[in-house]
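Structure in structure tokens, see below.
Missing here is one protein chain; the remaining ones are kept as they sit in the complex.
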Amino acid sequence: MTEDEPFEPVPEKSESFGAETPVTGKSKMQAAWSADDGESESSAQVASMSQGQIFEQIYRPWEGTLNPRWMRNWAILRHHLLGIFKKGHRPWNIPTRLFIFFVVIASMTDVAMALLFGMIGDTTLYDFWGVNRDNLYAHVMGFFPRNILYYPIVAALLVGGMISEDRSHGTSAMYFSRPINRFDYAAMKFLSVGLILFFIINGTLAIYYFVDILVMGKGWAWIIDTFPMFLATFVCGIILSFTYTSIGLSLSSVSRGRFFPAIGLIAILMGTKAMAAIIDSLFDKSLLYVISPYDAVAHVCQALIGTEMTYDHPWVWSLISVVVINGLALYLLANRVSSLEVTRE
Amino acid sequence: MMPDMTQHGKAEVEEWKPVSNTPVILFDRVSKTYGRINALGGVSLGISGGVTGILGMNGAGKSTLFKLMMGKVKPSSGAIRLFGTDPWKNSAPYSRVGFVPEHEKLYDWMTAFDFITTFARLHGMTREEASKEATRVLSFVSLDDVMHKKIGQFSKGMRQRVKIAHALVNDPELIILDEPLQGCDPLARTTIMNVIKQLGAMGRTVLVSSHILHEIERITEQIVILHRGRVLALGNSHAIREMLDQHPHKIVIDCENPRELSKDFVDLDEVTGISFSNPNKLLIETKHLGEIHKKLPEIIVQSNQLVTGIDNPDDDLQSILMYLTGGSL
Amino acid sequence: MSTKMDTIWSKLDRKSTAIAEFTMRQYRTRISTWVVLGAATVAIFLMLLFYIEAMNTEIEAIDNDGDGLINEDDIDWDNLQDGVNYVGEDDDGDCENLDTTSQRDGNNNKNECDVLIIVDTLNGTTYIYPDANVDEDPDEDKYGKEAGHRAFILGIGKFGIVYLLGIFLPLFLATGLIREEMSDGTIHYMLAKPIARGEVLLYRMLGYIGLTWPYILGLCGLMCLITGFTGPGDGIFRWSDIGVWMTIAWAAMLVSLVYGTIFCAFGIIWKNGVILAILFAAWELGMAFVAILSGGDSPIRYFSVIGWGMIIVDSGVAICWPDNWQLIQSGLWGGGQGTENFLGEPEYVPLPGAEPLDVFSGSPNLGTSSWLSLIISTLVLVFQGIMSWFVGQSIFKGKEVD
Partner (left out) sequence: MERELIIQSTALTKAYGPHVALDSLDIKIERGATGLLGPNGAGKSTFLKTILGLIQLTSGEGEVLGYDIKTQGEKIRQKIGYMPEYDALNPGMEAIHQVRYSGELIGMNPSIALQRAHQALEYVGLGEQRYRKVSTFSTGMKQATKLACALIHDPSLIIADEPSNGLDATAREFMLNTLETTVNMGQRSVLMASHLMDDVERVCDNIVLLHKGKLAAQGKIEDLKAIDREIEIHVWGSANKMEETLTDRGMKVRREGRVMRVGHTGDETYNQILQAAADVGTQVRRMHDHEASLEDLFLVIMERLGHEIKGSEDLLRGV
């Protein structure tokens, strides 16, 4: 026992207080001392606690008009989109932001290559990288690495906590106790993920196309020639973002964790693709590709852009498949969002 | 008196024996820091027997204290002993411990009975023993009529009782309850308080933490006060109050004629001050509350005055906490 | 009953089965478990449909030698005996009818009207030298069905079951075994009991195995039955496939156990352990491709889990289908018709099914007998599992749980 005890050890038995306290167990309190040997830096503990603040608490009323529905929705959208760049909005985690940055850079390799070889004037290599039908298709729908390493992973990271985190943090209460209906909520969440994907895919596509025009000094004839292709590819980018978003968000709405939707999305995209590829290589039948969201979209895009078809079945089947997959996902999403609890689950 | 602090309990569960002649819980100069935050700084205490309330504000170190006891976190320095054994990386002492965590989460998909039997088997019971014990503890917390219902259907109070029951299944000597009353309605609260008191009466060592001081007052008078990671006081709350000599005790007596009544007190040595805060109140200040109170009924009866109230306005946990923490309440 | 047995069983029955049973019931109550298992089953059976259709479709016969007759001289790859590398039988007798001995023994191996197969041990290439007009017009349907059947089993077995199932089941089911309890706060109930954390991890894994192993066994058993009855062959059931399916199931079970333990440990280490798990899965995907496509030649696969799983399957194939490599080679040779490439080497037109079978087959290549490599790779996987449990439990032990 040290010298600077703040109080005396309590006697072993509290007999002095004869009253039969509710506690009738053998009340023994031993070894009651504050064992500061005087060496530890006791100063470290003093400053932190906020003492009861002395300030005048004044209720300030606010008389203002509230904006209509579309402004509220804009606020949700802004909250999610700006969170990628700025503090004070939805805090996307660092790995997600870094990966988005990486993907934006990495998906512009074709821009860099086209520029490089265009500048050097190496026509063979420029033809290999420059804007043409196949390269436009490849910018959006190329499987390796874009649709295995870039876009699906971005979609998985974005979609992971989108709705499920609202469920686990209880922030869904913040939306639904305010004048925001479930449709708006789901639609804005959808739009935010879709837009981020759209900006990554179609943004870089547009850069690719227009940089080629500007730097290479392409003429009107070339532009008239290629612009329909570019538009078709642009539409393909939208279909791709839409499909990934709808599958991912529906997974996010059924789960409470952040990881099930992410793994689920990757599993669906890669698993169906792998299955179809096994069947294709074994029996030379491409039909199973209709269940793979990536391949269904790719097939439709091949038809739209007009590149060589790599699938044997008619592309309309893939179109139907794209519609069905999106329909199912959106149905699941709508169904789950309408049954979201107001409080934390 | 002090147990052997060099002992590192590495023994198997079956071979593990509590060290005799030590307090059930012993903290020796335990500190715990999280990064730069000092959660506990040099806490020493020993507790055996009875119900003990752990008090302190949010962030005072209560939950860190419990986590250290339950081997969830490692002390930055110092030694912790449960029945004389270090609980970090050694779960052997928990065969004699029942722990009720603060978390509300329970396995909603299980029935109360299944939940308790499953966790009873982790104490090394066979299926038969486990189901026998489960039935016993569930009736102890009076949930025997619903024990085959899913926990997900239970209300908060019932869930708390399930948690308490699960902690009691091994007939523990030490029961630790972290905020057992939080979120319960008054009915459930009364039931749980009675259960806790009963456990104390059975001679178990029970630790209870709560934010609500008067709840603790209703359960026990044996308290530990933590503040900013330090033990400020420990023992019987009234005894602690008595030790706080620098704050004279106040006795307020409601009567018709306080000035008249005060004359009987002026002569007493123990009285350090008398004042009249209000025409019908007599305020006596003293450093020896017990002495005054011993004489008080006699004096009043002899004075023939109608006294309608006696109060020690600062002999409660709220005041103790306030005095000890330097008025930050 | 000896009391010793009694105590061992009842001791186990207390803690281990309590947690394992609890874990399995927890799985049972989660919808996600059923979604994952259901989706996997549906996917496998969807692929099975394509297989059944292929098995019931006649492969069009081609007149490979252009003599107007079809399939008149089939490949006799099933004549292979161990150590004998000449096979082939002149079914239509057009070799026997040749006049001179030198014509009848074009490959100069002193055997008339046979096929000489030489394996170059340096680069593993197989050369096929037939005597004239031997096995020159094989039966495409017979060959294609057999090869297609084997390729399906290996393709679905190696990639579908051992890799995809083996990695996605643990990804969904094992990553959260401890982590989810930690983030829910329910781990406090388990850790406040007189049980070591390493044991908790072990028994949780036991519960995980209790769910996944029967599932894998059931799935493989069902597949074995269906393909065994549907597949080509003279008998009513293809008995030799059973061994291959057994090794596929065994590999998938071991692989999912090792992945499960690793992912569970990732979950303990970091709250975003899934990211580590996905990175690891990507590495394993690469290794799966290396192991499958290199046919068992690449030593880098030893630094993976899936590589050893593939060795188990390859050993099983080597044991149960000893004629498999010859089936591939003769199919790739396809009767010897084809053109010469610019190096002067013949490029044969392969028979249907030969190429996929070639892709999905491999050899254990451990330099030992097939049985020994089966045992070695099993031991390696078990060792990997034990090591990851050990690492996981020592991290778990020192983990501060909030």
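Of note:
Each chain carries a letter (A, B and C) given by its place in the written order, and its residues are counted from 1.
Basically, a contact is a pair of C-beta atoms (placed from the backbone, for glycine too) under 8 Å apart; a residue touches a chain by one contact, two chains touch by 3 or more.
Being a predicted model, the structure only gives us computed values, none of them experimental.
The chain that is not displayed touches the following shown chains in the complete assembly: A, B.
Residue A:M174 is the one among A:L98, A:L116 or A:M174 that touches the chain missing from this view. Hidden from this view is one chain, which touches chain B at 56-60, 142-143, 145-146, 149, 153-158, 179, 182-190, 211-214, 238, 254, 289-290, 293-294, 296-298, 300-301, 306-312, 315, 318, 321, 328-329. Residues touching the missing chain, restricted to chain A, are 17-22, 50, 52-53, 55, 57-64, 66-69, 71-72, 75-76, 79, 87-91, 93, 165, 169-171, 173-181, 342-344 (touch as defined at the top).
The rule is simple: only the chains that are shown with their structure count from here on.
When chain centres are set by their Cα atoms, the one at the greatest distance from chain C is B.
A simple rule picks the central chain: find each chain's mean C-alpha point, then take the one closest to the mean of all protein C-alpha atoms, which gives A.
Computed centre separation for the pair chain A/chain C is 36 angstrom, with centres defined by C-alpha atoms.
Centroid to centroid, with C-alpha atoms defining each point, chain B and chain C lie 61 Å apart. Centre-to-centre, using mean CA coordinates, chain A is 46 Å away from chain B. Residues of chain C in contact with at least two other chains: none.
Multi-chain contact residues of chain B (touching two or more other chains) are absent. Those residues of chain C that touch chain A in the complex are listed here as 31-32, 39, 43, 46-47, 50-51, 53-54, 148, 151-152, 155-156, 159-160, 164, 168, 171-172, 175-176, 180, 272, 274-275, 278, 356, 359. Residues of chain A that touch chain C in their complex: 95, 254-255, 257, 259-260, 262-264, 266-267, 271-272, 274-275, 278-279, 281-283, 285, 287-288, 291.
Residue ranges of chain B in contact with chain C, taken from their complex: 13, 16, 67, 70-74, 89, 91-95, 97-99, 101, 103, 105-107, 109-110, 114, 118-119, 121-127, 166-167.
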